Each structure stands twice: as structure tokens, then as C-alpha cells.
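First the structure, then my questions, so here it is.
The other protein chains are all here in position, but one chain of the complex has been omitted.
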Amino acid sequence: MAGIVGYGAHLPRHRIKVEEIAKVWGADAPSYKKGLMLREKSVPPPDMDTITLSVEAAKNALKRAGNVEPADIGAIYIGSESHPYAVKPSGTTVAEAIGATPDIHCADFEFACKAGSEAMFVALSHIDSGAMPYALAIAADTSQGAPSDALEFSAAAGAAAFIMGKKNLIAECLFTHSYMTDMPDFWRREHQFYPQHGGRFTGEEAYFAHTKGATNAILKKSGMAPKDFTYAVFHQPNGKFPQRVAFELGFTQEQIDPGWLAPTLGNTYSGASPIGLTATLDVAQPGDLIMMCSYGSGAGSDAFVWRVTERINEVRDKAVRTRKLLEKNLIYVDYGTYAKFRRKIRKND
Amino acid sequence: MRDVCVVGVGMSQWGEVWRKSLRQLFVDAALKAINNSGVDHLDSLYVGCMSSGLFVGQEHIGALMADYLGMQGLPALRVESACAGGGMAVRQAFIEVASGISDIVMAAGVEKMTDCSGDDATFALATAADQEYEVFHGATFPGLYAMMAHAHMHKYGTTREMLSAVSVKNHKNGAKNPVAQYPFEIKPEQVAKSVMIADPLHILDCSPITDGAAAVIVTTQEVAKKLAKPYIKVLGSGAGTDAMALAQRNDITTIKAATLAAERALKMASKTINDVQFAEVHDCFTIAEIVLLESMGLYEPGKAGPATLAGETALDGKFPVNSSGGLKSKGHPVGATGVAQIVEVYKQLTGRAENGRQISGSLKIGMAQNMGGSGASSVVHIMEVA
Partner (left out) sequence: MTMFSSRNWREYPQRYRLEASKFKKSGKTYFPPRAVDPETGDTEFEIVKLPDTGEVLTYTVIRVAPAQWGDQSPYALAIVKLTDGTRLMGQMTDCDVEEVKIGMEVRIEFRRVQSEGHHGVLSYGYKFVPKWY
């Protein structure tokens, strides 16, 4: 059985509050905070991008994996919607940085916010098939929200990395299911800087339909019910959606709490449910069952059922915990700094 | 080894010299040196220049300058050691004359720095540092010397006032130098209030961007005597290098390349540092003057700052440093600076320093110390009155 041998996350230290953004665009901060259940979001500084976040997350995963030689990693997949190059995979630089080259398969994935879970899905398959001893899946984003658009309040940055393997697992992957339809809820055309979205159309038929579609399918496949799970992690474009879908599926606040990071992290796009999973693993106990279901516009959801093993106790503190990165030593910026960091200011070049 | 002398000197205009090109600046200085010396020919030419290629797209300038001096056919070579190029050109001329290969050699230096944007000039200057391990990470020259300054201040308690005192003194001297780019005095408060370039160095701690050329005629004592023009003896020449990257030097509060260059020059001259009465020292940044004085043994480590503040290195002090105004006030056309230092020592030893800049007393031995980049190379000459 395949599963997670090592996991790690990395987040920026910088944050911006909803009030800061609202102030500039004349928006009503309290109603955004209430409507999105989001207070602040992470901001990547100019020297941080999807590749750098991925490297640090991967290093943390290697720390928890213990004896995994980077040279034994057979594949590296990075899922993001903010790959620094349109042509040249982020995986090449990350693999080089961790010393995993040259005998390695590499591909970048994209599928809006589920590019990361997609990478995880494929990495697990390689292990199941016996093609390689380890496969590295990374979910990372430094996503952009168009100025004054609702998404500007939530588009954030972060990364999570998972080394999949067959031995010394921290969590076994018991089931996977992927559910996808052609759905024009959110997209970005080539050469456009910001994405477009269908406003309220991104709700019921998009996020909710696919998340429920995948989750219900995996519950059926596994013969399990929501109450069988200790924890659940859903895609979190804001604080509200994952909470609502959890409740509608029959999960509780206690189950989603450890992985419910959006209220202070924002929407880390491809990173969202994977980073939520790392935060959940940080507090999980041996034997715990974790439901994870991502969502990516376009649209689709990847669902996973994880069972935590004894090994979690030995390794959870071999690298920094996700909540520590989320909550400690934060650097707050104003909108001007934020706009400069995110290259939203038009320059003469 | 034959006795070597400097018998004629010349300098072009120094500053933002819009009307003169690289080759015109050189010819101005070179012709003056030739006229002052009375020589009727040269045996060879060395031209110090850091980066005419990056500043004005021109390399191959040994040949170009010989050509424009009207001496096509003359053996000529461009010497490069970043900001020590001029001093190294003087050294090459010294060696060629001392060895007997030539009798009359011109050592010149020139730099044309204003025909490109400020950014391009900064980029060109930065090529004197470690490209892959310093400049790649955003290091600039003020930044490298600023790091030296912080380390020196941390280790020895050198203060902001001591750094400013270097700048104030050099401006006071430069105000009397007809060639200086910035011939005016400044006050200590002005230095500390001027815009910060790289903590703790303000813009008035930094030497400027300058166009300019300088030339000297190096020859044997026999030839100098026959020319019946004022001359000085060059007793010794010494050069040294050190690790390029600051991070790779064992102690960044001292400049080993200058220590070695001074030791070697003094040894050749059969003199000690205590025999030297005044010096031109490479004050590319105020901290550099302080560190260099200590590196060459003129002051104990940590003591050059207080000594400067106390006026010991002023024109009328115990050991006058940079009577010319130094790089700070006179200007710093990179490849020319080292040659201009020789010009100043020549003027002082022959009693020709203008406008009340003459150091009083009977001067016998003077020194010129020139340095490249953040101190990876240095060259020192010891000179004596004829």
C-alpha cells in the first residue's frame, strides 16, 4: 500500500489584513470578513515564488521522511497555477536543489486549485504500480487576485510537499477518487496576468458539486461514513466554503478544525487542502482516519482517505509544524507594500 | 637594478568632462607630462585603465593611446587591476626602466566614466568584485566597504565622527588643488546628514565618478639629470594581492594586499615605514583610508580613526595624508588615480604643490598607495627627493 513517508509545509511570514485591502478599494471590510470567514492572508515577498516555497517544503518533507536519499526519488510533480515559467517545469529547479537529479521523472501539473492534489494522486499511483520506491508531490502557489476583485482578499501563498512510498509510512492511503467535469467557473487565458471567474457560479455547481461528488464517491467506495473519520480537510478558498461543505456532507467543526487554515492564511490555491493536510498530520494520532478532498476550478476534485500510523509520533517534530508557520513571527504589510511585492504596480519596463 | 626617477607629470581636467573623450583626456595629460619633462621620445607606454570596454566600448587602448599621442609604433600596453591600474602602470614602467630594457617610459592612467548611465557605471565598477559570490547577491562597492566599516567599528570602536573627519580633511586639502573635481570644504555634520548609500556610509563618505587622466615620465637618474628638470627618485615598488571575496578574507578589518605591497616597496627601498613622512592613500571610501593606515603599519589597529579625528593626518599634522584632496575631493577616474598619486608626491617633494597645499618642513620620503576593488590588489611606491 502506498502512502506518505514524509510531509512538510512552507509559508511566507508576511501577512495583509482584510481591512488594509478593503480600505484602498472602498469595500466594507466587516462584510468581507464575515462573508468569506477570512481575516488576513499570507503574502509572498518578491524573492519567494512557487519554486522557492516548494524547495523549503520538500526539505521539510525530507526531514520527516528520515532515511530517504533524494537520489532514490523517482518522480517529482509540482502542482500550481503560478509556476514561474510558462515553459520550463518548476520541478527541474526543485529537484536540482534537493539533489534528486538526474534519474528522475518530472512534470508540472496545473488544474487551478487541485493541481497539488493531482500531483499527489499521480505520485501515489507510481508507488502502487511498483515503478519506483519514492515519488515527491508538491502543492505550491503564489496566486494572484485582480485588484479590487473579491479574490484579491483571499489569494495567498504557501506550499506542501509529500514524499510517497511503500515503507515507513506516516499515513497510508487507503482510497483515492477523482471526479471531474468540464466547468467554466474560473479560468485564465494564456498571457493574461489575472484569472477570470463566474462570480456566484463558482459555488453550487462548481465547488460544492464536485467536492460532494468526489467525497460521496469515496465514501461509497470505502464503505465509510463521515463519523468514521477523525479529521477532514477540504479545499479552502475562504473560511466559509470548507465549513459549509463539511457540514452538508455530515462532517463536524471538530473534524475540520486542525486543517481549517483559510481564515488566517487565505486561499493558497493548489496548496490549500494539501497544506491543511500537513497541519492535520501535525496533530493526528496513530490510527486516525483523515478525509481529504481538494477542488480545482475547471473543475474537479481529488479525494483521499488516509490512515495515520504509529510513525507519526516519531516524526511530526522533525520539521517545523504548519501552525507555527501560520501563527508565529508574522510580518504585517500595508497595501502599498503588498502591491509592490505582488508586482501589481505598473513600471516603466 | 638601475635607479629610477619620475621627471615630468601631467594631469587632464578632472570631473564631468563632457567635452573630452577617453583618448582626448589621455592626450591632454600625456602631452603635459612630456612637455614638463623635456623628453623628446618615449621607449614605451603603460596605460592604466579599469574598464574602457564597459564604459565606452573601447578596448585595446595601449595601442589607441600610442596612436593618438602621435607615436604609432611605440610599444604600449593597457594595465588592469581595477582601481589599482594606475599604480600598477607606474610599477610596470619602474620595472622596465630598472631592468635596463627601456630608458624612458610613460606611465599613464585614464578613465572616462560619464559616457554611460549611472547604472552602467555602477555595473562596470562592480566587475572589480566577485561576480558570482558578491555582486550576484546585490553587493555594490559602497556596500563592500560599508561591511568593512561595520566590522571595524564593532571591533575597534571606530566612530561616525572619525569617518567624517577623513572626508572633511581631504576636502580641505582638495579645496586648494586646481585639478580637484570638488574643490570646496565641507563640515562634519554635512557628511553625516548626506544621503545614506549603504549603512554606515553616506554619499560624502564615497569617492565620486570622475573623468580624468594623469601621466608621469619614468626614467633613469642619468637621463633625468641630463634633462635638467625637477625630478624625484623612486626607491621602491611593491605589490600584493588577497582573496577577491570579502567573505574569504581572514580579517576584514585589515587589507593584507596593502600590507604586503608596503612591506615589499619598503624592503626594495631599504626604508622602514617610520622613514615615510607623508602619503597619498587610496581613500575610495573614508573607512578605506583608516583601514589602510593601520594595514601599512602607520598606526596600530584601531588607532587611525582617533588619530585622524585628532588632526594627525592633516596638512599640518604629524603625518599628512592625501594632501591632494584624495580620491574623495580630487576625484577617482579609476585607472588614473594611482598615477595622480605619484603626481602629488612629485609636487610635494619638488616643492611645487599649489595654493598653499605644500607640506611644510624638509620633505624627504613620500609614499603612494593604490588599491583595487575591495582590496584584492594593492601597489605601493616609495619616493625620495632628488
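The letters A and B name the chains in turn, as written, and every chain counts its residues from 1.
We adopt the following convention: contacts are C-beta pairs under 8 Å (C-beta built on N, C-alpha and C of every residue); 3 or more make two chains touch, one makes a residue touch a chain.
These numbers were taken from a predicted model, which means no experiment stands behind them.
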Original post:
Which shown chains does the chain we cannot see touch?
Top reply: A, B
Original post:
Which listed residue, B:K112, B:H150, B:K176 or B:H381, touches the chain dropped from view?
Top reply: B:H150
Original post:
Pick from B:I101, B:A247 or B:A310: which residue touches the chain that isn't shown?
Top reply: B:A247
Original post:
For chain A, which residues lie in contact with the unshown chain of the complex?
Top reply: 13-14, 45-49, 51-52, 55-56, 59, 84-85, 93, 96-97, 99, 320, 324, 328-329, 331, 340, 349
Subject >> Touch list for chain B against the chain that is not drawn >> reply: 119, 122-123, 126, 132-134, 136-140, 142-143, 146-151, 154, 195-201, 243, 245-248, 252
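Please note the rule applied: only the chains that are shown with their structure count from here on.
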Subject >> Averaged-CA centre spacing for the pair chain B and chain A, given as whole angstrom >> reply: 59
